[in-house]
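Moving on to subunit A:
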Amino acid sequence: MNRSSVEFHANLAADEVALGERERVAGAMRAFTREIGALSALRLESCVHCGMCADACHFYIATEDPQYTPVLKVEPFKQAFKREAGAFAPFFRWFALKRRVTADELERWQHLLFDSCNMCGRCSLICPMGIDVAELIEQARRGLFEAGLAPKELYEKAAHQRRTGQPEASSEPYRDRLLAIGWQFKVEMPLDKPQAEVMLTVPRTDIEHYPAAVAALARVMAHLKADCTFRSDGLIAENYGYYAGGRDWQREISLRLIDQALACKAKVLIVPECGHAYSALRWEAAELIGKPLPFKVRHVTEFLAEALADGRLKLRSADLGVTAFHDPCQLVRKGGVTSAPRQLLHAMGVKPRETTRHVGFNVCCGGGGGVLDIERAAPLRYRVVEEKFHEIDGTGARTFLTSCSDCRRTFDDGKQRFNWQQTPRSLLELVAEHLQGG
Partner candidate 1 sequence: MARLELEPTIGELLDRQGVSRRSFFKYCTAMASLLALPPLAARAMAEQLLAARRPSVIYLSFQECTGCLESLTRSFAPTIENLIFNVVSLDYDDTLMAAAGAQAEQAREQAMRANYGKYLLVVDGAVPTGDGGVYHCAAGRTGLDILATCAKGAAAIVCVGTCASFGGLPSADPNPTDARAISTLVPGKPVVNVSGCPPIPEVIAGTLLQYVTSGRVPDLDEHLRPTVFFGNSIHDRCYRRPFYDQGKFAKTFDDAGARNGWCLYELGCKGPTTYNACATVKWNNAVSFPIQSGHPCLGCAEPDFWDHGSFYSPIPSPRWGKAGEVSPAQAGAIAAGAAVAGAAIGVGSVLLGRRRIARRQQEPKSQSDKGNEE
Partner candidate 2 sequence: MSTLAQIPVCVEPVTVSHGEATVGGGIGAILTEIAERLERLARTGEPGAIDLRSLPISPADRAQLLQALGTGEVDARVQANGESRIRETAVHGVWWTQHRDLDGALLASLIEIARIPDILIVGADDLLRGASRLRASLSFPSAAQGESPHGTT
């Protein structure tokens, strides 16, 4: 049964609709088999179907719908592994112990792998077998992408960013917008310096929605008298290739930033207030390009924390009353940036009330992993962000901070819907307002 591509009611981009069924399966198998290695094999073989990952997943907690069990999202990838490279692969094929993956099955999995998963890594924390379910999901997304089943919004943004460096067309080039923000906030915007120690990047979301955060970044760098520059050809930090699961596009998008960093011989590349951009650049870029990065990659909070530690940065104390800090899951669980934001807050005399006993176990905002961009996923996302609001309200905080632009937009978006009292504020802006001798 070879369904014509138009019958696919999945949420597909123009390029993806044209694919035939056999091409989709072949593409999925190509991506799945490329992801098979000792590590992914060990993980796929270890699952004992204990179902505990569902208890960590905010999509299951909010909906109690068993289809959102995290490890279930990896089923097509596991099927491919068992049939192609598992120890008893021939038997699995001859006796059909695992069916060949079909286009229909892949299509049904689009909702599971994209709409209902932020790849936040909370399921990986609870797994008693120590399986990094989130990474398996990331690898499974690549199968969907190669099968031409990545969600329309993510596919188009990834394709656009791969060609132009920014996910969407903008009324004016972002470099001009950047300079405009500079004048508006009366801060000097170093742009395209031929050489600089520090290369700055900016999240597209901040340029579009939160210009103050961009200005804050520039002001802090100026205060530290850092030899830094923006690069107009490597301005945007996000990586929609990572969201869409397009491994090769993710590499090309990262290469754009890497080339610019090499061009200006930067020693440090600053990733601004964004979650996935950090882990995509710091932990995955080197894998994708196949050689270590010749420069350091630091999240802006990390960079400031280092400056704080060696005394270059002094901060005045801030009176914020009961404060809560939301750890962006891509930053804390995937990126490993756990202590830097707290060091900055402590330096400003702020003791954040933790939402969970251990840092890094907090519930995800529900917008990450590209879910924010998928319209079809909005109702589901709202049910999840509601859970997050309960967690924050639980702390009784008056001020609520976070350090990721996508989280902020998700909270703002949810704020209107549930007219939630809190307003998410950026940690970087707070720091910029409390520079000592600034």
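Candidate selection criterion: all candidates are chains of the complex that A comes from, given by their letters.
One rule holds for everything that comes next: a contact is a pair of C-beta atoms (placed from the backbone, for glycine too) under 8 Å apart; a residue touches a chain by one contact, two chains touch by 3 or more; residues count from 1.
Model, not experiment: these values are computed from the prediction.
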item	value
For subunit A, as assembled in this complex, the candidate in touch from 1 or 2	1
Parts of subunit A lying in touch with candidate 1, wherever the complex brings them together	15-16, 19, 23, 26-27, 29-30, 33-34, 36, 84-90, 145-148, 159, 162-163, 246-249
